[in-house]
Structures are given as structure tokens and as C-alpha cells.
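Report on one structure; see the data block that follows.
Our next item is subunit A:
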Amino acid sequence: MGTTIETDAQLPGKPPALEISKVTKGFAHRRRGFQQVLGEVSFSVDEGEFISIIGPSGSGKSTLLKLIAGLESPDQGHVRLTDEQIAAPSRRLGVVFQQHVLLPWLTAKQNVLFALQAHGASRRSAAERESLAEHWLGLVQLSEAQDLKPGELSGGMQQRVGIARAFALESEVLLLDEPLGALDALTRHALQLQLLRLSEQQRRTFVLVTHDVDEALLLSDRILVLSHGPQARIQQDLRVPFRRPRDRTAIESSEDYLTLRRELLESLTAQP
Partner candidate 1 sequence: MLSACTSGAPTGSGTASAGLRPIPAAEADLEQREITIGFFPITCSSPIVNAAAMSIFEQYGLDVTLRRYTGWAELWIAFVAGEVDATQFLAPMPLAIHHGFASGQRALRLPYVTNTNGNGITVSQRLAGQMSGPGDFRGLRLGLPFDYSVHNLLARDYLVSGGLDPEEDVDLRIMRPADMVTALAVGEIDAFCLPDQFNQRAVAEGVGFIHVLTKDLWADHPCCSFAVAEDFAAQNPNVYMALLRAIGESALYVDDPEHRADTAALMSQPAYLGLPEPVLNSVLTGDFPDGTGNEHSIPDRIGFQPYPHESYGIWILNALQRWGLTGDHSFTTGAEYSRAVSEVFDSQSAGSVLSDFGGVTDERTEETVLGAPFNPQRPAEWSERL
Partner candidate 2 sequence: MTTTPRALQHRARRERTVFQLKSAGGMVLFAASFIAIWHVATAGYEDGGLAPTPLASGQRLIEVLSSAFVHNPPNEVGIVFHLAASLQRVVLGFGMAALVAIPLGLLLGTSRVIHDALDPVIQVLRPVSPLAWLPLGLALLRDSQATAIFVIFMASLWIILVNTIDGVRRVNPLYLDLARTLEATTANRVLRVLLPAALPGVVTGLRTALSTAWLVIVAAEMIVGDRGMGTFVWTEWNAMNINSMVVAILVIGVTGLVLDRSIAQLHRLIPAN
């Protein structure tokens, strides 16, 4: 394993929305010395495509996402967003963090508004921004809670604010770093459906990092499996063939689903 698998659905002439090529990343530890977290990782994502990156814990999934987001820079290789090389965080890449990362002194709506005006030069008027924030909070069913502060919201509501904030930015690419990982099973289940609906309504490019095989299968067009670290690589690139709009019950009872699921689980538990 460990060889890069090129995607097979690239149209000639049209550049991929996101291209990660030959990226490596390591960290210096005081005691253990230099740890190469990511080996050479390459893949690309087409415009409008929803891909998931799954891997065993400690495989460097979140590091990979941070590299894409520009929050970390790769030791080698590069990340390209259509025509532009990513060297620093950009509003073209929206991030939904693992923890909700809402500013606790602002209400839900103020958190979304802050994201809309933080870079200073907004082409929208204050009123437009306000209705945009309300619109997105409405789409995640938080209209009634928009004036509450994060401390007054449940974990699931907090994460929905985070999602609304990322969508409201209208970034070309949305990076989701285990957004539902910290939630209880019931809430996670409901939010997965909400995310599915949003991603099918919105024509965006999505990169989701998760450790949940069912979540990846439900949401993605493609699933990349990272090998066990250190020097993690992409060991598998699976196409998820289910038709959209998807219906959870229908998918989960299909033969393909069970086959893909088994394949992914085997791949995840395989010894490096």
C-alpha cells in the first residue's frame, strides 16, 4: 500500500478545486526528536465534490486539514486552490473546527456576523450581513437561539452555529475537522442529516475529516483512507456511488453500502 492513487474522474482542461501534491509534515519533539507525521500525500478534489478523509486516530488527519487550511505550512510539497498556492489561511477556505470555537462573549448571531466582517472590507452593508447571518442560522434551525451566548447553548447547537458561520462565509471550499466528533450519538445522527441536506443544496467543495465510517459513507462522493502514522499516506481512495439526493435508510440497507463499509473497516484496522 501507500502509493498515491490518482483520481479517475478528472475532466481535461478544468483544474481541480483543490490540489494537494507531495505534501510532507513533521514536528520536532523535545524528547522523541523529529516525528514525520505525514509521508508524501497527494490528492485532488474536484469542484463540487465532497470528500472524506478517514484514518485511525493519530494518523495525522487533522494535521492534513490544517495544512489545507493554511494554518500550518507543509515541509515539502504544496496545496493549491484552483489557481492559487495556499501559504496562509484564506477566506476562500472555510473551516468548521473540531471544538465549536465560538467566541463565548458574543451571541450566536454576533459570532456569525463577526466572521462576515472580521476581514474589514465587506462588500455587503450591515443590514445585508445581518439578514445573511439570520438566514444561515435559520437553515440550521437556530433562529430562536440566535441571541443566546455559546454558554447557553447545547453542544449540538454550538456546532450548528459553527456550521452556519462557515457556510455564511460563502467560501469555495469548506473544511470540516471532525465537526460532530464530540457530540452524543443522537445529536450526531441528526446533524449528519442536516449536513447532508446542506451539502446537497449548496454547490460547494467539501473536505471532511472524520473517524466515523457511516458518516463518511453518507456524506461523501469519495473517501480517502490515511494509513497509520507516522509517515501516514493515503492508502485507499474509494468512490461512493450512491445517487443524490441521498436517503439514509435507503443507502444503509443497500448491498453496496455493506461492502464499502466492510472494505473501509478492514482498511482502517489493517496493520501498517
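Definition applied: a residue touches a chain if its C-beta (ideal position, glycine included) is under 8 Å from a C-beta of that chain, and two chains touch if they have at least 3 such contacts; residues count from 1.
These made the cut because all candidates are chains of the complex that A comes from, given by their letters.
What you are looking at is a predicted structure, and each value in this text was computed from that prediction instead of being measured.
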item	value
Options 1 or 2 - which one, within this complex, touches subunit A	2
Contacting residues of subunit A [partner candidate 2, same complex]	69-71, 88-91, 93-95, 97, 99, 101, 103, 105-107, 110, 113-115, 117-120, 144-145, 148, 152, 154, 169
